[in-house]
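Right, chain A next:
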Amino acid sequence: MTASEKYVAAAYAFVFVVVLLYVLIIATKLARLEREVAELTELARERRVAEPERKAVAVG
Partner candidate 1 sequence: MSYLADVGALARKDLLLELRSRDTLPAMLLFVLSSFVVFHFVLPTGTDRLAAQGLLWVAIVFTALLGLARAFSAEREQSVLDGLVLATRDLSAIWFGKALSILAFLALAEVVALPVFGLFFGRVELRTVAAVALADLGIAAVGTLLAGMAAASRARELLLPLLFLPLVIPLVIGGVGATVADHPSSYLGLLALYDAVFGLVAWGSFAYVVAE
Partner candidate 2 sequence: MTRALRQQRLPILAVVACALMAAAIASIAYVAPVDANQGLSQKIFYFHVPIALTAYAFFAWGAWKALRVLWKRDEAADLESYVAIHQGVIFGVLTLVTGSIWAKISWGVWWAWSSNQLVLFLVLFLFYAAYFMLRYSVDPGPQRANLCAVYALFGVALIPVSFLAIRLANDFIHPTVFTSNGPQMSGRMFFAFCLSWAAMLALAASLYHVELAGKRLDSRLRELREVLAR
């Protein structure tokens, strides 16, 4: 490879790596969001079990 070939390859590779990095960041974020959703689902389910007798009551 000549020097200019190397630099051209480096430039394109850099862009590629940044896009990959972006995918990585999004993946981490997605994992976090998934965990949070699971947590919230659990919370919602516990609520349903704990207070099943709660009914709609006219207020006032």
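A quick word on the picks: all candidates are chains of the complex that A comes from, given by their letters.
FYI, contacts are C-beta pairs under 8 Å (C-beta built on N, C-alpha and C of every residue); 3 or more make two chains touch, one makes a residue touch a chain; residues count from 1.
Quick caveat, the model's predicted, so the values are computed rather than measured.
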item	value
From 1 or 2, the one in contact with chain A within this complex	2
Contacting residues of chain A [partner candidate 2, same complex]	2-5, 7-8, 10-12, 14-15, 18-19, 22, 26, 29-30, 33, 36-37, 40, 43-44, 47
